[in-house]
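All remarks here apply to the structure that follows.
Heads up, one of the protein chains got dropped from this complex, but the rest are sitting where they should.
Then we have chain A:
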């Protein structure tokens, strides 16, 4: 057998590696490396031509340095030169360097491809393999273009060496994955399939992978592989263990090839041909039988190899799901593994049984193992095994065992690892709902969840319990009583306060007859939690209080006192303050009838699939690695994505949209949004669903917590697409054509394409601004995964703060959603923030970038002043850098009224009678920023004859004068 000594062949390399290993510190290592890099650089640049050996040695050193984590920016050419060497060792180092270091867009790719081409044509199997491995490792499009037609030829040629065939098969597989369009198989298909019959099992091993991948993409073309795969598998499993010699691994015949063949068969339904089918069944039975035979070796390698094949056979049995006998045998076999001393086997048995549980043939057989699985939950040391036990309990749950399973999961939750708590909570919530016969059990279960693991109970879970309680009047009284009792605990989780507040606000009257839970007691109980809660919960409680005023007129005075207290009416949080103000006012002015109408019990929610399911799916798919494989098709040709999209469209969860609020001081509600943003365009949404109309009651009050069902078209925050990695993203579409239009106005359409319309409404006060962005879906398909972000460049970042409120991730067809942006001007600025929008339409990810029209002049406050004051200040600002002047040609018709309107829109006060020439305009204003205020004086002199304007700005800050002139001069 071969053995190699340390670093033989390249002494200099070994010395260098030793030196690096002897470095005591990072600094000395860097020093040594820099010395070496300088040395290599000088050798490469030197006059003396290097011999192949030296070149190889230095390139290898560079590679070593790169692998240590240092950048390498030279040596590529020398590596490419090594490719044309006739010595294997030199060529090998060259190819290795290329595979590790050269990216596909390198300029050298043509030279590399040329060398590969020569090697492929060399008829030297060693060189051919090196070239093929390089293509398989790099797999770039350029290589696919150059070699995709050549490789199948090599693969099927009669005189190709076996080892080259192996490499060619997998090389082709790689190119097919990266550039499927360039690798048409057509004419080669039959000959590739026949590789399954090859004498050499190594060739079959490689070819099976290729065929499996191709069969997943076009099953029909590779149908004939089924019979060949069955025949091959049959020969392997019935062979005596020594027959296959080189391919027998610890007494198991060709385990990896068997696994691959069984995988290939999973691309297809059970064979229709009866003899083929019975031959396959025999194979599967033989594999199951072997599991019962005494082991031929005590080594773990033996049992692992044997069981690798067994688990794959079971996977095929489950995939076919057509032979009850095999399914039950598989289940029994896995049942034995559940108690095996090998942790690996217990884990795999739990995992595999999970899929068996979903088959009607084996579901009952799986259920018989419930006690073992519950025991695993309690005793397994490895959290990943316990996780599989939870999964299996979830999968085997049905009406007959749901109470036991939910109880066990709840009790496990008390001690469960933090990493899996949220998932268990979701599973319990789903099972409790799915198998609830009486809903008191459901309510108890969810409250228990909150008690045991309140922090892991996501919004979806407590939204859902409220939806269900509201929809089922048989459970409302019980729910009210139960939350009331649960709230008695001195310390209860905030989620319980939310559920309690909501339910008592709706159904507190059902238990108010009992003096122990009289209205006042209920209110005091809720209010005792108020001060410990976060703002959103407090907001919800305030809504519950106003509902109480309707339910229980006798506590009206008490609640009004609370609302009236300074801690509410002058609360620093605008949301709470506004609610207190509005609710108090509502309770004072509205008649009992109006109160009863406004604060009526919530109507039932439309029945829909639980949003918790979607959440669970999302959890499973979080934090993905990017995936090269785009084909996730199953054998029926439908895609996983389509299935999930369907789930997504079924489950539109409710959403608690935030009320619209304005600036901080207490003020009566305003209705900025009553008019449609653009009356001259067809509006994408039907009537004003999103835009409140003026009514007696502040309409936004009940767009919040209490009216969960009023906006069915909004929502789906949980459905941010999990599968975002496998549809191609359309290139970002940008737009700023509408930007200049917003210099002198605040409302209008900022962006529109065939899919989306974006409207804006903005208001500014001093250095603060608020922008309402309306996204209208113009299509007849919903937008999924809708998300936005605002970005600023490095200069703008510290000058302007833009804070975005959340936006619905789903926009229904024809609907409109709104997003609020809060803006703060820190100091004067001249760039504009970019609003980046991303959403999924059909299968494509859309990216849109819009320049947001937030300009410096938005922070103008107009200033009136007398003519005398104006001229005095004008003179004070006389320094050359304070004045900026621009003379420009009129782009539009020169109309006095239009100009006036524009200047007012720009933000300054127009001062009449200041300028001796009445045709000229003079204006003044103050730009407010957080850090400073900048006074601005402006003069615009039109010359109608010349069709020119002269604009002069004087401010105390040069950059401000400059920017204002830029902005305003474009407007005329």
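In this section, a residue touches a chain if its C-beta (ideal position, glycine included) is under 8 Å from a C-beta of that chain, and two chains touch if they have at least 3 such contacts; residues count from 1.
The rule we apply is simple: contacts and distances are computed from a predicted model.
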Chain left out of the displayed complex - its UniProt protein name, from "Trafficking protein particle complex subunit 12", "AP complex subunit sigma", "Proteasome subunit beta" or "Ubiquinone biosynthesis O-methyltransferase, mitochondrial": "AP complex subunit sigma"
Among A:189, A:216 or A:610, the residue in touch with the chain that has been omitted: A:216
Selected from A:52, A:180, A:202 or A:335 as touching the chain missing from the view: A:202
Omitted-chain contact residue, chosen from A:114, A:179, A:355 or A:932: A:355
Touching residue (missing chain; options A:144, A:226 or A:259): A:259
Residue among A:92, A:571 or A:846 that touches the chain left out of view: A:92
Chain A residues touching the omitted chain (full complex): 1-4, 6-9, 14, 17, 21, 60, 63-64, 67, 69, 87-89, 92-93, 96, 99, 126, 133, 136-137, 139, 163, 166-167, 170-171, 173-174, 177, 201-202, 205-206, 209, 212-213, 216, 245-247, 249, 254-257, 259-260, 263, 266-267, 269-270, 301, 304-305, 307-308, 311-312, 315, 318-322, 343-344, 347-348, 355, 359, 381-382, 384-385, 621-626, 628-629, 632, 634-636, 640
